[in-house]
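Only one protein chain is missing from this complex, and each of the others stays in its spot.
Then we have chain A:
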Amino acid sequence: QLAILENNNEISEILLLRDIVFIFQGIDGQYIKYNKNSSYIIDPKAEISRSTRGILHRLTELGRLFRHVNDFVCTNVNDTSIGLVGQAFCYALQRELTEYYKFIAVLEAQVTKVTDSQQVEHSGLSLKRVLAWTQESLLNLRMMSELVDCCKQKRGGALVSTIYNYTNHGDPFIQQFINNMLEEVSRPFFEMLQRWVYGGELEDPFEEFFVACDPNVEEEDLWQSKYTIRPDMQPTFISPLLAKKIFAIGKSLNFIRYSCHDNDWVITNAGADKVLKYGDIIALECSIDATYTTTSQRLLNILFTKYKLKEHFTALKRYLLLGQGDFIQHLMAQLGPGLSKPANTLYRHNLTGTLESAIRASNAQYDDPDILRRLDVRLLEVSFGEAGWDVFSLDYHVDSPINTIFTPHAMQQYLKLFNFLWRLKRVEHDLSSAWRRNMTNARSLYQIEELKKDINTSRLVCSEMIHFTSQLQYYILFEVIECSWDELVKDYTKSGDLDSLIEAHNKYLKNITTKVFLDTSSNQSYHTRLLNIIQFIFQYKNGLDELHNFSLKEILRGDNANIERGQHKMIQERLTETAGLFKREVIGLLVALANHHDTDLRFLSVRLDFNEFYRKGLINL
């Protein structure tokens, strides 16, 4: 009776089961064939009921997915160009596929048993059952095929990132799967990371790691430009901060090894026992943090003890920023007459000799000989007509590894600062000598009635100038340099790594140069104004000298009533003119300063004009 219902021509389920097992492995069956359009087609001529076709169709999805994944694995498994991470990805896929094969084998055993017994009913294996059993494999294969689609063009860290993005799914099954996958895929990445973090070595044949190394860069610039970060290769589970730390660790290790020549420490500290792997990001962060701290501390320690970084900071401040007063005073006194000569008559060995004697004569002699050794005289390029003052400069030699901090650029800033300060010092020096001369000669000068007024005016102008220079010096040395120095000391004692140290030092220099108007960009007008003022003071001082010479000559002549009017008038005019120019420039400077956005500079203007002397002048103008 049942036979009426059953279509006799219909292909038995057993045959279909056999077919379907092949389909599962991507092999064409008797009735079901793979089509070019990447789908399976059930032989339309075969006598298969509509419902069975439906269920078969569902089952073929597995075959389709399998083919997709398998194709990817086959094409890439022996292709080294996809990189280590890509290889790991293939390996992980293969591992999953092995699991799948195992499942198919079990299934096939069942099918064979059925085929042998020719009795579907009793073994209980049917297409429906196969459908129920394959649910899990189906999910797995779907995930794998999805990943294959996404990761085709990706490499290295980007690949890891792509897979990691899939962990943002609330389904525990998918999470589990992706995590297993990631553990495998990120293994090469973490191996590279481990080697980088604990040994400072970069073994990255396919450029997959997020740190890149430029082998052409000299050892000098190791810290600054040898290594770079490749942002697109940085896995998303490593935060930018962590990446930066990782980057710094490896760099520091290399720096310690190659620039500080402390290979032993790197080797003994290579954490051979530590294994980094995917999974616990927090633990990873902790261990990176710990390594980061020890490495950075070690590096700073080396710099501060072995390479005496702190002493260098101090020395630069003392010698190039005129912190050591007695030394500078001595140098100024010794060099002064010599530097007034034309620049091309200066000889370096003479100057070094003077420098040496200045050191011996001052407290500088108690400084570390290593530091004193670095102190040197430098003559800037001579152009025609320049005096010694213009070309003379102190210099400080820095070598590896501390030149990572004292870069050529930073040293140039120091020299520029020195130059300016030296000029200022010289003005002060000249002014005080003029004042002294004025005072000591006063008695004899007063003999000439007509000169009395000039002498008095010149005293007033002189003291105005002295006030200006001393306030400016006070501002620069105390308000600017000392305050910035204090900040620097605070910064470097609490700085955690070399980068922040360099940054602190750069900030220090920038601070000083900006507030002393030496940075080229914004404060150019102030700087020229200051130089003008200094120039006028020099001129005035020369004029004053002339006046003195003139009056001494007149006194020697003995005719106090009849002095040489013409010359006197000329000198007088020159002095008045210079004094006027000086005052105008100062007022201009004050006006400009009062509107400056920096409060320190506004304070300077208040300080220079504390009793509103110039303000009255401004109103008169």
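Just so it is clear, a contact is a pair of C-beta atoms (placed from the backbone, for glycine too) under 8 Å apart; a residue touches a chain by one contact, two chains touch by 3 or more; residues count from 1.
By definition in this document, contacts and distances are computed from a predicted model.
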item	value
Undepicted complex member, UniProt protein name, chosen from "Protein YIPF", "Spindle pole body component", "Large ribosomal subunit protein mL46" or "Calcium and integrin-binding protein 1"	"Spindle pole body component"
Residue of A:58, A:436 or A:452 touching the missing chain in the full complex	A:58
Residue touching the undisplayed chain, where the options are A:172, A:337 or A:385	A:172
Among A:33, A:95, A:113 or A:128, the residue in touch with the chain that has been omitted	A:128
Residue in contact with the excluded chain [from A:229, A:242, A:402 or A:594]	A:594
Where the missing chain touches chain A, by residue	1-2, 4-5, 39, 44, 49-51, 53-55, 57-58, 60-61, 120-122, 124, 126, 128-129, 131-132, 135, 168-174, 282, 594, 599, 602-603, 605-607
